[in-house]
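A single structure is presented below for examination.
Of the protein chains in this complex, all but one are displayed in their positions.
Letters A and B mark the chains as written, and numbering starts fresh at 1 in each.
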Amino acid sequence: TDVSARDLEQRIRILEEKLETSKKGGVTASTNGRSLTFNGDDFSFQVGGRLQLDAAAYDAEQDGNEFGNGTRVRRLFLDVRGSVYEHWNYRFQYDFARPGGSDTSARGIRDAWIQYTGFSPAITVGQFKEPFGLEHLASSLHTTFIERGLTNAFTPDRRIGIGLSDNGQHWTYAVGAFGETAEGDVASEGNEGWDITGRVTYTPVNGDGKVVHLGLAGRQHTPEDSTNSLRFRERPESNVTDVRLIDTSTLNDVEDIQFLGLEAAAVFGPLSLQGERVDTQVSRDSGADDLDLSAWYAYASLFLTGESRPYKNGVFDRIKPKSTVGKGGIGAWEVALRYSEADLTDGSVIGGEEENLTLGVNWYATQNIRFAANYIKVLELDRPGSQYDDEKLDSVVLRAQIDF
Amino acid sequence: TDVSARDLEQRIRILEEKLETSKKGGVTASTNGRSLTFNGDDFSFQVGGRLQLDAAAYDAEQDGNEFGNGTRVRRLFLDVRGSVYEHWNYRFQYDFARPGGSDTSARGIRDAWIQYTGFSPAITVGQFKEPFGLEHLASSLHTTFIERGLTNAFTPDRRIGIGLSDNGQHWTYAVGAFGETAEGDVASEGNEGWDITGRVTYTPVNGDGKVVHLGLAGRQHTPEDSTNSLRFRERPESNVTDVRLIDTSTLNDVEDIQFLGLEAAAVFGPLSLQGERVDTQVSRDSGADDLDLSAWYAYASLFLTGESRPYKNGVFDRIKPKSTVGKGGIGAWEVALRYSEADLTDGSVIGGEEENLTLGVNWYATQNIRFAANYIKVLELDRPGSQYDDEKLDSVVLRAQIDF
Partner (left out) sequence: TDVSARDLEQRIRILEEKLETSKKGGVTASTNGRSLTFNGDDFSFQVGGRLQLDAAAYDAEQDGNEFGNGTRVRRLFLDVRGSVYEHWNYRFQYDFARPGGSDTSARGIRDAWIQYTGFSPAITVGQFKEPFGLEHLASSLHTTFIERGLTNAFTPDRRIGIGLSDNGQHWTYAVGAFGETAEGDVASEGNEGWDITGRVTYTPVNGDGKVVHLGLAGRQHTPEDSTNSLRFRERPESNVTDVRLIDTSTLNDVEDIQFLGLEAAAVFGPLSLQGERVDTQVSRDSGADDLDLSAWYAYASLFLTGESRPYKNGVFDRIKPKSTVGKGGIGAWEVALRYSEADLTDGSVIGGEEENLTLGVNWYATQNIRFAANYIKVLELDRPGSQYDDEKLDSVVLRAQIDF
């Protein structure tokens, strides 16, 4: 047995060495069913993406108004993110389906930033979402309805800038200074526009399936030199069509704009409520009218299968179905109803007033595959002088979505 | 020796734990020499791509006809695909080299779909190839010649839709309803065009190196509202030039179009034969002529190094050389000859009649690296009134290709 023991020890030593060698790369891979993550000693790296496919049918009330039944790839993202050593994060996200414009390539750039978390607050540099709006800040993967409500007419979207952010169990804040978007102002040589934007949220109740959220955000926008212009407009909560029922057209002589956003939301188990209001004050010179524009929405959502909308750091997050299709389950089922209103008319600017009612059904087959159907009824459209005045459009929109 | 045994057992226990820990990620990676695949317990994820580089020289017979000698990146794909739980698949493919148009970003979107295989047939939603045409459905990586034959003038390409498909050892079928392509109809607001397309194949002989394939496909196309127009045209089996020798120009007042496709192919060891015919019936209103257009090709291919063209589920697949360059081998060598004909002339529409002869040589250095040379002779070009009438063009095209 002495011989045998020496023999065994030899085999164990070889195993130990092999195991050490196989770990030398210092990288382990894991997946959460969506994307793939690699973790090295000092680094992590994650590759993912998202695909949203839409089909829509429109029923116009007035002859001559065409909205274009059809299909569309709504979003097709590639998404790379990672961390470097202890305190550095980065993210790069590109949308291959982002429609045209003067510089289509750069238009597809979405998140593109570097973050340092060695201090509190964290510092972020690059292109990222301005901290404004509860629905705007939720990922398009997790919005309750297929498209955001009419407050989206005032959404700042992502811009290149620098920001500070921090959060606790019951609060978050974020503030930043921003220039234009990645595709903005490459060739025209006036100065870019810029923004100062900030948001605070307070969550007195923040438990599992029990949330009360309050939010307040402000944004000061100074437009770019070269055009000195701006435009607010919005599609009828469906992006297969390119028609905007409300549209201020180009606003000239804009000096600056203030945006004020108010948010409230609550979750009681499978039921949740959410509402938001944005007020916009446009100051103009050269004798043009100042404008007061506004929009708001409110909605209720109910999970028939008992899930709760998850909330994290001031925004709503990914739904995890209690059972999964493909693993013997039926997924999660949600119904929701939203009222949404925007008023883009003030003084001599007749952008229009729109009131929408949207009924939505979501089927979360797995935590990363969702099918949605929305019926959108325009209750009221008051835009005198436009071909769309009084157009009480009915729309049915379908979406298939996966993120990976 | 008792002490020694306890000691050894201790070391074995540590090894067992370490091995368990190192497997915790639940992901293993593998590569087939082309792309990289990760398999987790419930998920797989694969990243790949393809690169095709072309150079071409043209010899026009008539003065004043210029075809543009030069180089081109023909295709540059990024390709992500995967599966989620037991029955869900997805794929996203983007072509960075896809040339311009009104919306260049979305034009690059190729495959972009979600598939559920829990039923038989499988259900696919998204953008994918309409099931029509043996050469069209083969990957551009595996076509015998650098470009597809003149039947390609009638190729439906990929469109956004929903499809059903199934297959057995001796048959396949696929059927689908489709809207437009991803870049189609974003801004113009008539309804999109749509298609119903179906294909069945029968393979009485389907063995290793021995295949007899028969196929039949039909497609009904209704054009979009806004333009109500269509155009058939085709380059001379070489895409470095932008000249189309045959071109119907825009066809107005099109009501609908029926396409009928017939396919036959056979493999006998290193020799294979393949042929296809497409008949197209354009119905027009407002007094415009109805049109009968058609195209066909036939070719033979021979592997000098003894490989056979592999066939799988109704299409031809990747060649695996018997020996590999870089592992002491010489790769696979193939010669092939194709006759190809298209007739785009009927009634008042003089799109032209073209007959081509193409001689091709393929060198498959490895299973994912191919070099090809094609000589294309236009035997006949009958298009009265066009500058290209009677242009018996000679072309030499070279391609280098890798997929990863």
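Rule of thumb we're sticking to: contacts are C-beta pairs under 8 Å (C-beta built on N, C-alpha and C of every residue); 3 or more make two chains touch, one makes a residue touch a chain.
Note that the structure is a prediction, hence the values are computed from the model and not measured.
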Chain not shown: contacting residue from B:Ser165, B:Thr241, B:Ser340 or B:Ser395: B:Thr241
The one residue from B:Thr201, B:Thr345 or B:Thr366 touching the chain left out of view is B:Thr366
Out of A:Phe43, A:Tyr173 or A:Tyr202, which touches the unshown chain? A:Phe43
So which bits of subunit B touch the chain we can't see? 1-2, 5, 8-9, 12, 15-16, 19, 22-23, 28-31, 33, 35-36, 47, 49, 51, 53, 55, 66-73, 76, 78, 96-100, 104-105, 107-108, 241-243, 324-327, 365-366, 368-369, 400, 402, 404
Could you please point out the subunit A residues that touch the chain left off the display? 1, 4-5, 8, 11-12, 15, 18-19, 22, 24-27, 29, 38, 40, 42-43, 45, 47, 78, 80, 82, 84-88, 90, 92, 94, 102-106, 108-109, 112-114, 118, 125-127, 160-161, 179-180, 182, 184-192, 225-226
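Here is the rule we use: only the chains that are shown with their structure count from here on.
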Using mean CA coordinates as chain centres, what's the subunit A-subunit B distance in Å? 35
